[in-house]
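To start, the structure under review is shown below, and the notes come after it.
Only one protein chain is missing; all other protein chains are in place.
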Amino acid sequence: MNGPSGPTDSSLSIANSSAESVAADELKQFIERIERLEEEKAAIAGDIKEVFSELKGRGFDVKAVRSILRIRKQDHSERQEQDAILELYLQALGMAA
Amino acid sequence: MNGPSGPTDSSLSIANSSAESVAADELKQFIERIERLEEEKAAIAGDIKEVFSELKGRGFDVKAVRSILRIRKQDHSERQEQDAILELYLQALGMAA
Amino acid sequence: MNGPSGPTDSSLSIANSSAESVAADELKQFIERIERLEEEKAAIAGDIKEVFSELKGRGFDVKAVRSILRIRKQDHSERQEQDAILELYLQALGMAA
Partner (left out) sequence: MNGPSGPTDSSLSIANSSAESVAADELKQFIERIERLEEEKAAIAGDIKEVFSELKGRGFDVKAVRSILRIRKQDHSERQEQDAILELYLQALGMAA
């Protein structure tokens, strides 16, 4: 099994006991793959932030847009049922809009 | 089953169909209990924040104190094993302190 | 300034250079104060969890109760304005309930 026991061949490999046997190359590749993916993810998060500031600049309400995005992820009937229960509780507590 | 079907007696009770039958009193009590507990929790979070600003004011390093708090939650042997593996990887990657 | 430079008197104190001068007692007290507060906070979080499972057991809808708690934190007029904008957008997108 590879990993901490590391490949036995000449390349540096990871053994439970000492650094020399760490499969350094393999570990490094995993880390660099994750770092590249994290960078891509951060870039997209930045793009999303930009779209929000763009729509805000166009006069749209950010909170309402976030609610719409959340609602669009919900199953329609589930959303209707949830809205009905909430309305029922709001009325019971004298909080209906 | 109590709850949305609500108690059948005179007090307002919750029925699946209409607001009037919501066990309003019971629902209100649950909500107020949670609100009181959330207030207590927020107050303690405030106290923790105060202790951190106090120790910072006394010249202690907040990040290091947070690390100490995290380490103190760890099982000692687990911490030693974790430190050993990290050191092994750091050396393998030429990053040892 | 106390803290990492630590008191000069006999009690162990923290100096930038060596562990001996760390104001150990003071640091320990800060840490133990935070740990006690964290424990209290975790206990209250547990109590809140219990209330939710109790109301769930009584047949109430947890999601709806969370919405009610969120709405009760909102300023009434702010909530009405937010609901109005959301309804406006839902209708514009053909998503009105």
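First chain written, first letter: the chains are A, B and C, and each begins at residue 1.
One rule holds for everything that comes next: a contact is a pair of C-beta atoms (placed from the backbone, for glycine too) under 8 Å apart; a residue touches a chain by one contact, two chains touch by 3 or more.
Keep in mind the model is a prediction, meaning the values are calculated, not measured.
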item	value
Residue of C:28, C:49 or C:70 touching the missing chain in the full complex	C:28
Residue numbers in chain C that touch the chain omitted from display	4, 12, 14, 18-20, 22-24, 27-28, 31, 85, 87-89, 91-93, 96
Positions on chain B contacted by the hidden chain, ascending	61, 63-65, 67-68, 71-72, 79-80, 82-83, 85-86, 88-90, 93, 95, 97
On chain A, residues whose C-beta touches the chain left out of the figure	1-5, 14, 23, 26-27, 30-31, 33-35, 37-38, 40-41, 44-45, 47-48, 51-52, 54-55, 57-61, 65, 68-69, 72
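We take it that only the chains that are shown with their structure count from here on.
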item	value
Distance between the centres, which are taken as Cα means, of chain C and chain A, whole angstrom	22
Whole-Å gap separating chain B and chain C, where each centre is the average of the chain's CA atoms	6
In chain C, residues with contacts to at least two other chains	61, 65, 68, 72
